[in-house]
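One structure, pasted below without further comment.
Of the protein chains in this complex, all but one are displayed in their positions.
Labels run A and B following the written order; every chain starts at residue 1.
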Amino acid sequence: MEKILSQEKLREWVDALDDCEVYAPAFADSVWNFARVKAGADIDLSHTNTIGSVKEFAFPQREVFFCFEKKDGVPVLTPTLPDPKPTVVFGVRPCDGRGMPRNDTVFNKEFEDPYYWARRNKLTLVGLACNQPHSPNCFCQSVGGSPHAEEGLDILMTDLGDRFHVKGVTAKGVEAMERGRDAFDAVSDADQAEVEKVHATSRSHSQRPLGNLDAIAEAIRESFDSPLWADMAQHCIGCGICTFLCPTCHCFDINDEVINPTTGEGERVRTWDNCQFPDFTMHTSGHNPRGDLGSRLRQRVSHKFLYFVENHKTQQCTGCGRCITECPVGIDIIAVLERVGQS
Amino acid sequence: MSNPSKTTEVQTFEPRIVAFLCKWCSSAGSDLAGVSRIQYSANATPITIPCSGSVSPMYILSAFNKGADGVLISGCHPGDCHYMEGNYLARRKLYLVKELLQFIGLESERFRMSWVSAAEGVKFAEVVDEFVEDLRVLGPQNRLKAER
Partner (left out) sequence: MVNVEEIRGYAAGLLEKGEVKSVLGFRRGSASAFAEPCTLIEASDAASLVWDPTCLNNLALYLVKDRKQQAVSKTPDTRPVGIVAKGCDSRAIGVLLQENYFKREDVVVIGVSCEGTGVVDPRKLSAKLKGRTASRVTFDGADGINVSVYGDGTETVIPAREVLADRCLECRAATPTLNDVVFGETVEARGYNEPFHAAKEAEKVSEDERWANWEHHFDRCLRCFACRAVCPMCYCPECVVDSTTFVVTLGTSAEEKANRIRWCERSANTSESAVYHLTRAIHLAGRCIDCGECERVCPVNIPLRLLNTKLEKEAFEMFEYQAGHDIEQASLLSSFRDEDPNSFIR
């Protein structure tokens, strides 16, 4: 389904989704991030890209698995499967959209993760094509994506200046459009031509090149023991910015949070974890197989451009560029891949 | 008395105080209050520590995190420290903790310090009673308490 939506009617459509929780980018604290939209009038799609990725809607930073307590000396477990309201997220950039099928694969491969899917199945992603790259570090086209890629999105919107072209990509997306059907107009031939022109222009903007991805995977495989990694991680501070902001990083940790030690009451909780933290691979014995920052950088890069490819036939990177832009010390995954490729 | 339901609510709220008491003075002071049969509020959970100077700011944050309505730290009067200067170091450190807690907007009445010697059972009872009354007015501490 393809429709035209004027800038003013966007509010009407959002208001028609009143039985859902609607989120959209908002500029607060000097940063764009997803925030709850209470009314259509609050929506602002002039954003660049959000600092946090859309993964958090299906894979929140904290997920309670179950509660536990001791009753008459016997442990009792109470499952706590999330049951969220249908959620619609506006303004998802195509790179983030492409991240979701990659996360879906992970949480569905050998074991269907009920917590992830309880949220994911209620989630409708409304994408917004990028008419031009937001930052010099965008590289979606270098990893098989595009500024108007539909993969992973339920709806793709394209900004045509005074109006949006809105395309329902999945059944879920079409349904969300149906709910605001009065807001939409038919697509004219002129509109269609303009969308194609805008998309073509968006693809023509120069992005950071990456070269042949198969060759990169091969180069990474061969440089496992290379001293390059330590050199490239020389200024790494070992924080979690690159992975926490990444639309595809999905590693987690599971902890028991004891509320009352006397009654043994508590929760088992999943939280995001991060391969750059020293305790990520810490063994009980005290030995850490990835004890230095070089091996941790290698792990992050290898996972995205080699291991994930081996397992799932695609890169675990969609070129959003957050890890480059937000790195406090300028570690640049493209420069890293270039150097590994040249070695 | 115009709002009976509210009055009941206030009456049922019993503030919980975590009291870190120096073993050389305030802890003995609280014992003295007990053996002297001084009536005072039973809302403080005493934790005996070797010296007020040994209080880590983490104890205070942790107590608030686990739901304490108030935290009291009580040590020896200036000049009386068993370890010569522990209470002076505590005074400086805890002044900063107090300022920091106020800065982030925790109600300033919730963190308190006192000097109570082993002979001051009456003062100890007064300090606790006063604290409990102030906390009753404030109500439960929810700002730093973990939402678990």
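FYI, contacts are C-beta pairs under 8 Å (C-beta built on N, C-alpha and C of every residue); 3 or more make two chains touch, one makes a residue touch a chain.
On a predicted model such as this, the values are computed, not experimentally measured, just so you know.
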item: Given A:17, A:169 or A:245, the one touching the chain that is not displayed; value: A:245
item: Missing-partner contacts on chain B, residue numbers; value: 57-58, 61-62, 65, 78, 85, 88-89, 91-93, 95-108, 112-115, 127, 130, 143-147
item: Absent chain, residues of chain A that touch it; value: 27, 29-33, 46-48, 51-52, 61-62, 132-137, 234-235, 237-241, 244-245, 253, 255-258, 261, 264, 266, 269, 271-272, 274, 277-279, 282, 284, 324-332, 334-335
